[in-house]
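We show some of the complex, not the whole, and keep each chain where it was.
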Amino acid sequence: MTYSAYIDIPTRGFSDIIDITPRVEAALSESGLTEGLLSVFVIGSTATITTIEFESGVIQDLKDAIERVAPRDIPYRHDGQWGDGNGFAHVRAALLKPGITIPFTSGALTLGTWQQVVLIDFDNRPRQRRIALQAVGER
Amino acid sequence: MTYSAYIDIPTRGFSDIIDITPRVEAALSESGLTEGLLSVFVIGSTATITTIEFESGVIQDLKDAIERVAPRDIPYRHDGQWGDGNGFAHVRAALLKPGITIPFTSGALTLGTWQQVVLIDFDNRPRQRRIALQAVGER
């Protein structure tokens, strides 16, 4: 059996990191499935999904690390050609990929206690994001 | 239901980035499935799959970012032991992982308009690559 749903969520951009665990868990509950895989996939090319302990210190640490991995203040060809000014966001999203797939069993995601599912929006402006959820499994 | 297929594709290596979206979409159509998950997984340890806006500027930006994340011109133990000269390619592939899983609904992948599926071949020579596609879902 399959179940699909969307999470629509506003962001502030600039590596805004948002805990979406409650909404992902609500969708799984709504699906009625108890055993299977749940894919969490952000639509678009300037954002990602990952897991982290949702604690303000390490959230800032992750933002700092992203800044080191693909700095905002270096030249990007994308900006020269398109003038969007968000070349850094495209590169970050391509390196981190758009989604994750999480197992679930007995109706619960196999997440640790301090492991939350987060959306990271890399874009250089506030965005309205759509995240596709797709569960495949059994009751 | 399940459906499996392969994409066989020649590359030039050296972070060659190839848009495989049409072939992935063709496989999904061939599967006859309309709701579920599609895994796109490159076989081998010196390549990856991700999504990006397939535009020449940001494609080069991504290649430059990969060069900064795991430079080609530093010593790698793998090269000392095996003489392949592609230690950088192995490290890049391990950091970026071999595949992605994409939801599909109503027979279409949940990709954004400017979000293409790409193969990146990190190896230091042209390669013939095989990508495994596996869909799980329902009609």
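For clarity, chains are labelled A and B in written order, and residue numbers in each chain start from 1.
We adopt the following convention: a contact is a pair of C-beta atoms (placed from the backbone, for glycine too) under 8 Å apart; a residue touches a chain by one contact, two chains touch by 3 or more.
Predicted model only: the values in this text are computed from it and were never measured.
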| item | value |
| --- | --- |
| Overall copies of the shared sequence [whole complex; 2 in view] | 3 |
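Just so we're on the same page, only the chains that are shown with their structure count from here on.
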| item | value |
| --- | --- |
| Chain A and chain B: spacing of chain centres that average the CA atoms, whole Å | 19 |
| Residues of chain A touching chain B in the complex | 1-2, 4, 37, 39, 41, 43-45, 69-70, 76-82, 87, 90-91, 93-95, 97-99, 101, 132-134, 136 |
| Chain B residues within the chain A interface of the complex | 35-37, 50-53, 55-58, 60-62, 65-66, 68-69, 96-97, 100-105, 110-112, 114-115, 136-138 |
